[in-house]
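For this depiction, one protein chain was excluded, whereas all remaining protein chains were kept in their positions.
And then chain A:
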């Protein structure tokens, strides 16, 4: 039996996309393999590691637990939409400064998570920063740099507001 294929319209990092996807296709696979935005990583495909986190209409979601078809009409922000090599976002710059990544596989999921968190909580304490990233797994860093990076990102956001 041929698979059911559905048309899906997505806005990803500001760009409009129309794709035809099988109804069972995961959003993570659609982003990675249909749109070729491979910054979103897949570490478990069962919603635990957080590597696949993207912002769906501004809210962090695990894209491995979302069907592409159900994201029809949504605005998606992936790590590619946060900043560029030439103009790192505050989160990205903070992660670099604080050595908050080694292999970088978990990093996109942390960055999108931190972006959404700081939008709502611009001035976290260290304890809050730790909680903010406590739903994402990293096997390399031991998290110390990541927690520091959350605090540093908050600081950079403030610095950039003052001196844009």
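Here is the rule we use: a contact is a pair of C-beta atoms (placed from the backbone, for glycine too) under 8 Å apart; a residue touches a chain by one contact, two chains touch by 3 or more; residues count from 1.
As a working rule, contacts and distances are computed from a predicted model.
Peer 1: With one chain of the assembly withheld, which option in "Septum site-determining protein MinD", "Dihydroorotase", "Nickel-dependent hydrogenase" or "Xanthine dehydrogenase family protein molybdopterin-binding subunit" matches that chain's UniProt protein name?
Peer 2: Record says "Xanthine dehydrogenase family protein molybdopterin-binding subunit".
Peer 1: Write down which of A:6, A:65 or A:140 is the residue touching the left-out chain.
Peer 2: From the options A:6, A:65 or A:140, the contact with the absent chain belongs to A:140.
Peer 1: Of A:58, A:104 or A:122, which sits in contact with the chain we cannot see?
Peer 2: Selected residue, touching the omitted chain: A:104.
Peer 1: Against the chain that's been left off, what residues of chain A make contact? List them.
Peer 2: So the residues of chain A touching the missing chain come out as 2-3, 22, 24-25, 32-33, 36-46, 48-49, 51, 78-80, 82-85, 88, 92, 95-97, 99, 101-108, 111, 130-131, 133-147.
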